[in-house]
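One structure follows; several queries about it will come next.
Omission of a single protein chain aside, the complex is shown with its protein chains in their original locations.
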Amino acid sequence: MTELQEMTKALISFRDERDWKQFHNSKDLAIAINSEASELLDLFLWKEKEDFDLDKLKEELADIFAFCLLLAEKHNLNVRDIVLDKIKLNGEKYPVDKSKGTAKKYTDL
Amino acid sequence: MTELQEMTKALISFRDERDWKQFHNSKDLAIAINSEASELLDLFLWKEKEDFDLDKLKEELADIFAFCLLLAEKHNLNVRDIVLDKIKLNGEKYPVDKSKGTAKKYTDL
Amino acid sequence: MTELQEMTKALISFRDERDWKQFHNSKDLAIAINSEASELLDLFLWKEKEDFDLDKLKEELADIFAFCLLLAEKHNLNVRDIVLDKIKLNGEKYPVDKSKGTAKKYTDL
Partner (left out) sequence: MTELQEMTKALISFRDERDWKQFHNSKDLAIAINSEASELLDLFLWKEKEDFDLDKLKEELADIFAFCLLLAEKHNLNVRDIVLDKIKLNGEKYPVDKSKGTAKKYTDL
């Protein structure tokens, strides 16, 4: 069992013990991911770039991963494959010679 | 090399080829995660719960994973460990007997 | 007619000319507000605190106001009243003597 499978299995067990599958439609899972992402960002509100509590960051980041893994599992997506595929796509949007050293969006390159 | 390591390595290569490490402070990575999470949610705006484009969902979900993996790597976090630790913590916030079959927040249980 | 009424009237006209009221349930209006708020934040991604395009900021901020006004109108809320009421509530959460000069959240004061 890979780490991704191990995490997903633990998340599914947690969900099913609480009979929560009924709530986990795709739209609400997307809202949950946004909610957790916002809690992560809250750690940095009114603060400098590296001024945050590492333990809280671990927890909020874990929550985002958790709902992302549940949404991936719901649609039988292989996380490794979609991430590597997207890196390839992003390579076309951001060719090295045009994007090196600049944070510009691909639409502005 | 595990899948998590493989994805992280590919993301770091992509970043370093473009000399983008300079932009990847923790606060902006948290903003990037929120931005990608919002693009995922946009797929569901004005739509029913399961009415979405699977190819776009794959791409947006992959982008969220990507920035989450980069933030984890920046702070030497083991994604498997933080996720399994958080599931344990959530188990204390949401005991099975109180949370079974209800979507209430732990503060309202 | 006050400015708030004028803006709301213009937004309702715009909506009704396009027969969009059918899409404007409360949950999706809340998603729309989040989507526009994220577009505003995108203007600052990988950038310094005051490094942004003012014309784009005007547009994104206007979009957030627009969906907030539509949600308020949907529930017959008086925007002036709910804002002044909330300032009073926040005054209790953040008493001047405890919160002066600190950006701490009220739960940490």
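Going in written order, the chains are labelled A, B and C, and every chain counts its residues from 1.
We adopt the following convention: contacts are C-beta pairs under 8 Å (C-beta built on N, C-alpha and C of every residue); 3 or more make two chains touch, one makes a residue touch a chain.
The structure presented is a predicted model; accordingly, all values stated were derived computationally and were not measured.
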Those residues of chain B which, in the complete complex, touch the missing chain: 31, 34, 45-47, 103
Hidden partner chain, residues of chain C it touches: 2-4, 6-7, 10-11, 14, 17-20, 22-23, 25-28, 30-31, 33-34, 37-38, 40-41, 43-44, 47-50, 52, 54, 57-59, 61-66, 68-69, 71-72, 75, 77, 79-80, 82-87, 89-91, 94, 96, 99-101, 103
Contact footprint on chain A, counting only the chain that is left out: 23, 28, 31-32, 34-35, 38-39, 41-42, 44-46
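One rule holds in what follows: only the chains that are shown with their structure count from here on.
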Residues of chain C touching at least two other chains: 31, 34, 45-46
